[in-house]
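One protein chain omitted, others in place.
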Amino acid sequence: MSYALWPEYSVVLGVLVTMFSVMVFKGRSIQAYWVALATIVASGIISIADWGLKGIPVSLYGHGVTVDAFSLVINGLVLLAAFGALLIGWNDRRYGPDFPVLVLLAMLGMMALGMANNFIVLFIGIELLSLPLYILAASQGPGPSGEAGLKYLLLGAFSSGILLFGLALLYGASGTMVFTQLDPSHMILPLAAGGLALTVVGLTFKLGIVPFHMWIPDVYEGSPTPVTSYMAFGTKVGAAAILMRFLFFGFALDAGWWGPALGYLAVLTMVVGNLLALAQKDLKRLLAYSGIANAGYLLVGIAAHNIQGARALLFYLLPYGLAVLAAFAVIQVVAGERESLTVSDLRGLFRRSPWLAAFLAVSLLSMAGIPLTGGFVGKFYLIQAALFSNQPGLAIGLVVGAMVGLAAYVRPLQRAFSAADEATETPLHWPWAGSIVLVVAVIGTIGLGVYPAPIVHIVNHSAAFYWLH
Amino acid sequence: MIGFIILAIVSLVGAFGVIIARQPVHSALFLVLNILSLAVFYILLTAEFLAAAQVIVYAGAIMVLFLFVVTLLTAGKDDREPKETLQDQRFWAGVLAVLMGGGLAVLAVKFPSRSIPLSLPQNFGNLHGMGAILWGPDFIYLAGVALMLLTAAVGVLVLNKPRPASKPKARWEEGES
Amino acid sequence: MFLVWLMAVPLLGAIAALAAPDRAAKGIAAITSVLTLLGYAGLLFISRASINWAWIPEWGIRFHLVADGLSLFLLGLSSVLLVVAVFASHKDAGRTYYFWLLLLGFSTAGLFAAVDLFVFYVFWEVLLIPVFFLLTGWSGERGKKAAMKWLIMNLVGSFFMLVGVVALAVIHSQNGGGLTFEISQLSHMSMSSPVASWLFFAFLVAFAIKAPLWPLHGWMPETYRESEPPVTAIISGVLSKAGIYGILRVMIPIFMPQFREYQMWLLIVATIGLLYGAFMALRQTDMKMVTAYGSLSHMAMMALGIFSLTQAGILGTTFYMVAHGLLVGGLFLVLGLLERRTGTRAMADMAGLNRSAPRLAAYFLFFVLGTLGLPGLPGFAGEYMIIQGLFVSHVVFAVIAGFVLIVAAWYMLRVFQAVMQGPARTSGIKDLFSGQVAWLVPLAGLVILLGVWPAGITSHAVPSLYHAMNLALGKGGVR
Amino acid sequence: MIPLNDVVGLAAVIFAVGAVGVLVRKNPLVMFMAAEMMWNAAALVFVAYARSFHAMTGQVMAFIIIGTAAAEVGIGLAIIVSVYHHRHRLDIDEVSQLKG
Partner (left out) sequence: MQGLVEILVLPLLGAATITAFKGLMPKKLPGIWASLLVAVSFLLSILADRRVATLSGSHHVITGVLWNWVTGFGAAIHFRLYLDPLSAVWLLIITGVGALIHIYSIGYMHDDAGQPRFFAYLNFFIFSMLLLVLAGNLIVLLIGWALVGLASYLLIGFWYERPTAVAAAKKAFVMNTLGDVGILLGLALLYIHYHGVGYPHLFQAFSQAKPGSAFFEWSAFLLYVGAMAKSAQFPLHMWLADAMEGPTPVSALIHAATMVTAGVYLMTRLYPLLRLAPITHELIGAIGAFTAIFAASVAFFQQDIKKVLAYSTLSQLGYMFLGIGVSAYTASVFHFMTHAFFKACLFLAAGSVIHGLSGEQDLGQMGGLARKMPWTMASFLAATLAISGIPPFSGYFSKEAILGQAYNSGHYFLWGIGVFTAGMTAFYMFRLFFLTFLGKPRNQKLHDHAHEAPLVMTIPVVILGVLAVVGGAFGGWLNGWLKPAFALYPGAAHAALESGPLFGTIVTVALAVVAFIVAFLLYVRRDTAPKAGTEQAPGHWMLHAWGMDLVWMAIVVNPLKLVGQAMGAVERTILAGVTGLAAGVQSWATDLAPIQTGYVRRYALSIMVGGVALLAYYLIRIGFIS
């Protein structure tokens, strides 16, 4: 058999070993974390090894899963997200031995989304991604964490129901469950339209597109910080990946009747997300809204519906994820015991720890899209895609959204760089694991901004959907 | 045809019962009714195995779980439905549900899917057929479900583990030990 | 080679300054800036230095910098003002201050040398950040507001420009030219008129905000008021030129038909700005504000020079950018010295300082005269050429510009006399220290040199300028 | 032999009813049940179409749905229990501290 699925197999193995280590060692059993970390690294290495492998792309299990450059890139991103989440939570006692297990399980779901090629795998991936996150979100007691978990659960179940019904209708309309065999020209069009509508609702719910976004702020705010970072990065990667596969494989032809709607949703999302980010006091909530806005940016890549769009989307995931990781790592360090961190708590951060402030600055500026950060290059690529597909409206909407959002990203910086009152002058302690995430994320962000060429090359190679014009 | 109508009425009664019943216990029981009617549908649709699974998993495991939790949470509390506080929630819910459900129903009824005149293949929908598929080419789906159930197990452990009243002071060095 | 030097040295110096302890920072910054200036001096001996590295091949983006006649002297301006600003800064300003200052030098160098639209845009936005932090970190709450305004107004402008940049490249590739951001290639492109007009205004707004040109100068007063004098000097001396330079470098080659189409409106708006700045300057009571609004008026003058679409006018603007940069930069620095001594900026609070600080008064007067365009100083040469150009295109605006020169004399002398002359009411102040004279003298010398020998710049600027304009000549060109 | 498209129509109605249940009931358990009902409707549609296409993939999907539902119900009930353990009324609207 081929090596194509070994990254996933290794993760399954890792899950089992982790749980075993939990049984063996008592206490918080930091060993579980180590095993999980090893698993992630191993899976990453295997993915990289798969990259050049002949026999890739390959489609297995009756076209159920397709392993190709695209899915491998998604693997990489997902692994990065899990890596970040794990390390951010590493030094915090509140997260027990279950934390790494669930992270790995959710990661498996995301990977599945990356390579899904039929409805069943799609559904399994979505659920396998969501269930661990329900638990993680609710894992910190009945307080805000519990509320976050409950809201996520109920809305998740609801949207999954919608998704399922949509898939069912599509199945009925087309007679197949395999994306690559869907063919709009031979479907029962009205049925397909209904099914597609419900499916898009279900998927964009995970991505966090207005008006299906409302769970995001509450859940992000309530969940523990590492989990939030995982949701913000990993979930979006998975959702974006599956949305792209599903639409670009299944409905590549005659995008005329379903494309524009996504464009409107994208513009709406970008504006609303950035606008509401302006009003936020709590930093995690602010980042949640920025996450919504970024989901809008990602949707631009899909709405553009051309090869540049696919590439731009795939590219943008990386700088966005890095910025998110950096920001949440900073929050984790600054907040310490507290679960939440308001913008005004940042006051005097520069005095307390200049480097931390600098890292925060880099990540926020990247979100704001200032050049020499990855965020700018990503937006630049997205604008290219929008204009190449002759939809200037998308580009305008993107920059308008960015304008509105500016102040939201800049205000925390001003707090961080202004003189503190004496109370907060206590220096901060740096957990080593969090520092690793920070350094990786910041270097990555700046690196992407200064010399994006290699990543652009990889992305262009892996998002080569030849049937897109 | 008559059978279909009767079954449809039964399942709809169950469905409406779930959302109308004042007490969660009744809702649960109505849901059981609904599920069982669906199981009958499965039999009619030549999916015996699914019918069995439906009865066992849903009517058996899931509903028992539900009833258990209901009794656990509503013990000694008033479990009657609280008053609706969100204004227009019900109105809009009704309107939208009618629009969506009605629209979908119309779609489904007006556009029947292509049906194949041939007779059903061997073992269609019975234990052999399903087993052959699930333990054959589609094993990976089964594995996925297995992982979910594993997740559920972990989740239940995590969520119900006794939690100290006050969070312990974070000791950073703990991590490296 | 020297271009690399010009950009690498400030960057490394900035990092070094950040790493160094606070007390060493100024020394490092001074050394760095001087080295940069030396590198620039080297640049003067090369005919047309250029870097052309592949940056993002997939998008046809090349890291392409050129020091031609158009950019050469602006590069000089930025390096000179960087040196002066560093020397004029507080000793105890702290390392981060110098870090941002040098970073500003780095980004301005990149901006002025870029001929690839992407590179241009990158530096165009990057240089907002140092200024933002310089405003935020070194002044109080009002400074924060100013910083916010500065950043947001400028970014709002440049985001539209971003769309414009990408759109140009996309149209170029859809015309079959392949994806490229090279200005010289985009300039040959044919666009449908409405699209071109939209892009034209997208660019124009961005540049006008940065300059600033009336009525998009909303950020200017607060920013100039709240920033440290050296920062003000760089903003008004160098960054404001970036706006005008952008019009010259980017828009003239690409959008000449639109310039022709909207010339009258552009001229009218610029003229309003010209009068507006002058009269506002006449009304101010804060000496820094007088200068600020005065330079608003002068930016409008430069814009007029370009909009005249004549060789004389555009050449005049090219020259006037450098001249005005040196003059207004020096003026803001002198005002800073004055403010540091008196602790106030209100003209009503000081008078007759000439008695106690004659040397300071002398340099103050020198820069005042230069700014108001005294013949024999460079300001005059630039204004003369611009007016010459306006005469060719539309006489009315030339006459109005002439009138504004009179008003300029009025408000600038008003400042000088209010501060330096009249019966001395306040107790005396310290005169210049020799250290300050040390950087004022070369600056003044440079100004005088430019004043008596404008050809030194114009003769060099001409070839590349006419290159740019000949690119435009294909589409109507300039007289 | 029963009319397949009518079955699908019935499923659509059940689906809508479930949606209404999620929207109007305040008892989290009942909301959850309603959600399950939506899933069931979807499963029914899959089975129906499987019948019409004579392909068992639809039935596989339905089976997967049932399995997943089991797992989800387990987790969901655990969460609900952990949230409502100390509360007096099963009212979803009480859980609305996070907002804005």
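Here the chain labels run A, B, C and D in written order, and each chain numbers its own residues starting at 1.
Heads up, the rule we're going with is that a contact is a pair of C-beta atoms (placed from the backbone, for glycine too) under 8 Å apart; a residue touches a chain by one contact, two chains touch by 3 or more.
No experiment lies behind these values; they were computed from the predicted model shown.
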| item | value |
| --- | --- |
| Omitted chain's touching partners, listed by label | A, B, C, D |
| Residue in contact with the excluded chain [from A:67, A:85, A:101 or A:200] | A:200 |
| Among A:159, A:176, A:391 or A:462, residue touching the chain not depicted | A:159 |
| Given C:63, C:201, C:262 or C:279, the one touching the chain that is not displayed | C:279 |
| Of C:271, C:354 or C:436, the one touching the omitted chain in the full complex | C:354 |
| Interface residues of chain A (partner: the chain not displayed) | 150-151, 154-155, 158-159, 162, 189-190, 193-194, 196-198, 200-201, 205, 210-212, 214-215, 217-218, 257-258, 261, 272, 275-280, 404, 407 |
| Absent-chain interface as seen on chain D, which is shown | 19, 22-24, 26, 31, 92-93, 95-100 |
| Positions on chain B where the hidden chain makes contact | 86, 89, 92-93, 96-97, 99-100, 103-104, 107 |
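Everything that follows uses one rule, which is that only the chains that are shown with their structure count from here on.
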| item | value |
| --- | --- |
| Centre-to-centre distance between chain D and chain B (centres being mean Cα positions), rounded to whole Å | 4 |
| Chain centre separation (chain C, chain D; CA means) in Å | 65 |
| Contacts with 2+ other chains: residues of chain D | 8, 11-12, 15, 18-19, 36, 43, 45, 48-49, 52-53, 60, 64, 68, 71-72, 75, 78-80, 82, 85 |
| Residue list for chain A, restricted to those that touch at least two other chains | 120, 124, 127, 131, 134-135, 138, 141, 165, 169, 172, 175 |
| Complex contacts: residues of chain D adjacent to chain B | 2-21, 23-27, 29-30, 33-34, 36-37, 40, 43-45, 47-54, 56, 59-60, 62-64, 66-75, 77-82, 84-85, 88-91, 93 |
| Parts of chain B lying in touch with chain D, wherever the complex brings them together | 1, 3-4, 8, 11-12, 15-16, 18-19, 21, 24, 27-28, 31, 34-35, 38, 41-42, 44-47, 49-50, 53-54, 57-58, 61-62, 65-66, 69-70, 72-74, 77-79, 81-82, 84-86, 89-90, 92-94, 96-98, 100-102, 104-116, 118, 120-121, 124-125, 129-130, 133-134, 138, 141, 144-145, 148-149, 151-153, 155-156, 159-160 |
| Chain B residues touching chain A - in the complex, by the definition given at the top | 103-104, 107-108, 110-111, 113-114, 137-138, 140-141, 143-145, 147-148, 150-152, 154-155, 157-159, 161, 163, 167-172, 174-177 |
